[in-house]
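Some notes on the structure that comes next.
Every protein chain but one is kept in place in this view of the complex.
The block that comes next holds subunit A.
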Amino acid sequence: MTAWERFADSFLNARVAAEYLPKIVDGFRLTVVLALLIVVSGLAAGLLLALVRSLGVRPLNWLIIFVVDLFRALPPLVVIVLLFFGLPAAGMQLSGFASTWLALSLVLMAFAEEIFWAGITSVPKGQWEAARSTGLTFVQTLRFVVLPQAIRLTIPPLTNRTIAITKGTALASVVAVQEILGAAHAGVSFSFNPTPLTLGALAYLVLFIPVVVFGRWVETRFAWRR
């Protein structure tokens, strides 16, 4: 066997690929579901925290800042592992899937809150004053005047951060979730051949290249708008 044949037999083995493709496809589906759940709950929680923070209740804001800084400081893997292995000690058992979802949602929430908050505070005070002077309430002003401007500013950084954090779904393999990396890794162990990893890498490219391209498009589009 030449070196190339050995390489191809290891990483591009058609028989192994055919055998493990269905598992990788399952992993792909699981990754998509997990990523979507994280994006929805992470962004919603982040926006909610930023809105609560805009009320300006001191003790509440300290709490929000503490939580946000905590989850921005901890490596996502540490959060996942803490939830998965730590919670049972407190009498609560989360599945690997649920631990990953919750952990990455909390991390995305923390970063999203900071980005939304920066957007809200970047809207000039005069906008608030003009709106309030016409009789709009605090909540109406936030909703119809401030947030539409704030969110436009936050879309590019939010898109980038969201992409980065959803890629963290690969960490779920550590807590035995059969997402793409987990499925690929299991395939390698059974077949004694790394071809499933090649498939896994391809699956990540198929999933994330469109997302990254979308992020780039969003960035240029909103950069011109200013």
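Operating definition for what follows: contacts are C-beta pairs under 8 Å (C-beta built on N, C-alpha and C of every residue); 3 or more make two chains touch, one makes a residue touch a chain; residues count from 1.
Please note the rule applied: contacts and distances are computed from a predicted model.
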Which name from "Peptide ABC transporter ATP-binding protein", "SUF system NifU family Fe-S cluster assembly protein", "Succinate dehydrogenase/fumarate reductase iron-sulfur subunit" or "Acyl carrier protein" does UniProt give the chain that's left off?
"Peptide ABC transporter ATP-binding protein"
The listed residue (A:15, A:29, A:72 or A:152) that touches the chain absent from the view is A:152
Which candidate, A:10, A:61, A:140 or A:191, sits in contact with the chain we can't see?
A:140
It is residues of subunit A that touch the chain not shown, namely 124, 126-127, 129-137, 140, 144-145, 148-149, 152
